[in-house]
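The complex is shown incomplete by one protein chain, all other protein chains being positioned as in the whole.
Up next, subunit A:
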Amino acid sequence: MFEKWFPNVDIADLNTAIYETFYMTILSLIGTFIIGIILGLLLYLTSKGKLWENKIVYWIVAAVVNVFRAIPFIILILLLFPFTDFIVGTIRGPEAALPALIIGSAPFYARLVEIALKEVDNGVIEAAKAMGAKNSTIMFKVLLKESMPALVSGITVTAIALIGSTAVAGVIGAGGLGDFAYFYGFQRRQFDVVFICTLLIVIVVFVFQFIGDLISNKLDKR
């Protein structure tokens, strides 16, 4: 059945491609989450009237975030070649895609984090202050905890954008479903390969969205 519909698809190759897509998505997602939270917290805390109000730091972080968000992903990969080579030791394969994927999406997520933190009621932060909470307690137990549903739906949106980016990275040799679709499908005129890759990517996106929604709803007690 499968071979009839998809005569040109090599199952072993396809499995490798799926594995590489997951590998890139999940690792870059973890990196994006950590860096995004840090940058988002910095943006929030150094903004006006907040715990670490500091115009200069805010301005620098905001500038970095905006610059990296402005660069199209395909160009960012090219720009980062020397950096990637230095860190990963190669510019090919899924590992080599990670720096660009993380640097490309962390600033985007940082903005989502900032928005999520802004939604936390100032009164609750004030109440924590009135109880004698340390700044670290306010950060982890109030700010991040109270905005968790928004942080999770933010990372879900970012994850889906990341899956798209892994496919773009594939075109310049990062592996994964994008790579597979481009080199084995498009360039060899084997459109069944393109089709199956598309189908799988759509499924992966649905799965991420479903899990993200599930967790976010579970956390939301408002």
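We take it that a residue touches a chain if its C-beta (ideal position, glycine included) is under 8 Å from a C-beta of that chain, and two chains touch if they have at least 3 such contacts; residues count from 1.
Assume contacts and distances are computed from a predicted model.
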Not-shown chain resolves in UniProt (candidates "Chemotaxis phosphatase CheX-like domain-containing protein", "Cytochrome c-type biogenesis protein CcmE", "4Fe-4S ferredoxin" or "D-methionine transport system ATP-binding protein") to "D-methionine transport system ATP-binding protein"
Who touches the missing chain here, A:M1, A:I56 or A:A130?
A:A130
On subunit A, what residues meet the omitted chain?
121, 123-124, 126-134, 137, 141-142, 145-146, 148, 219, 221-222
